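Here's the structure we're looking at; comments come further down.
As you look at this complex, bear in mind that one protein chain is not there, while each of the others sits in place.
And then chain A:
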Amino acid sequence: MMTKVELETFVEGTTHYFATAANQPASVGSPYIVQEGRPTVQEFTGLISIAGKRRGIVYFTASRPMLTVMLMRMGETELTQENMCDLVGEVANTISGNARRDFGKDFMISVPTVLAGEPEKIVTPDNIRSFVIPINWRSHSAQLVVCLE
C-alpha cells in the first residue's frame, strides 16, 4: 500500500524544483485518485520508472503554456519543444533524486524519460489506482502522477 511518506517524497521533489529552479514556489493542489482509465497526461511528460520494494511509474506532466512561462522565468529565450522536454525531464530528475535520497536503498529508480504528447506510451501497472497531485504554479496547473504497486 502506498504510504504518506512515499507520496510526500515525490511531491517534495517536485515542489523543490519549482522553488529552486523556477524561481517561484508552486503550491500543491488537492490530491485525488484515478481508479479507472488513464490519469491525466498533458503535452509534456517527464517519467521515471521504479522497481524494487515498489514497482511502477511516477510522472510529471505539464502543458505547453505553463512550460513556456517557466522557461521565460528561467531566462531561457528559446522556447522550443526540446527545451520544454528538457524542463519536464529535469523535474522528473529532481523527483528521482529526492526519491533516491529518501529511499534509494530499497528502490531502483530509472533514468528519466521524456514524452511530448504520446500518452499511449505511458503504461501504468494493471489494477493499480493512480494518485494525482495537482501542482499549481501561477495560474497554471501541472500534475504529478504516482502509480506504484
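In this section, a residue touches a chain if its C-beta (ideal position, glycine included) is under 8 Å from a C-beta of that chain, and two chains touch if they have at least 3 such contacts; residues count from 1.
Methods note: contacts and distances are computed from a predicted model.
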Practice item. Given the options "Chemotaxis protein CheA", "Aminotransferase", "Long-chain fatty acid transport protein" or "FecR family protein", say which is the protein name UniProt records for the missing chain. Key: "Chemotaxis protein CheA"
Exercise for review: Would you mind spotting which of A:2, A:21 or A:85 touches the chain that isn't drawn?
Suggested key: A:2
Study note, to complete from the structure: Contacting the left-out chain: of A:52, A:65 or A:117, that is A:52
Exercise for review: Touching the absent chain in the whole complex: find that residue among A:16, A:64 or A:129.
Suggested key: A:129
Study note, to complete from the structure: The missing chain sits against chain A at residues 1-4, 7-8, 11, 27-33, 35, 47, 49, 51-53, 55, 57, 104-108, 110-111, 113, 121, 123, 129, 131, 133-134, 136, 141
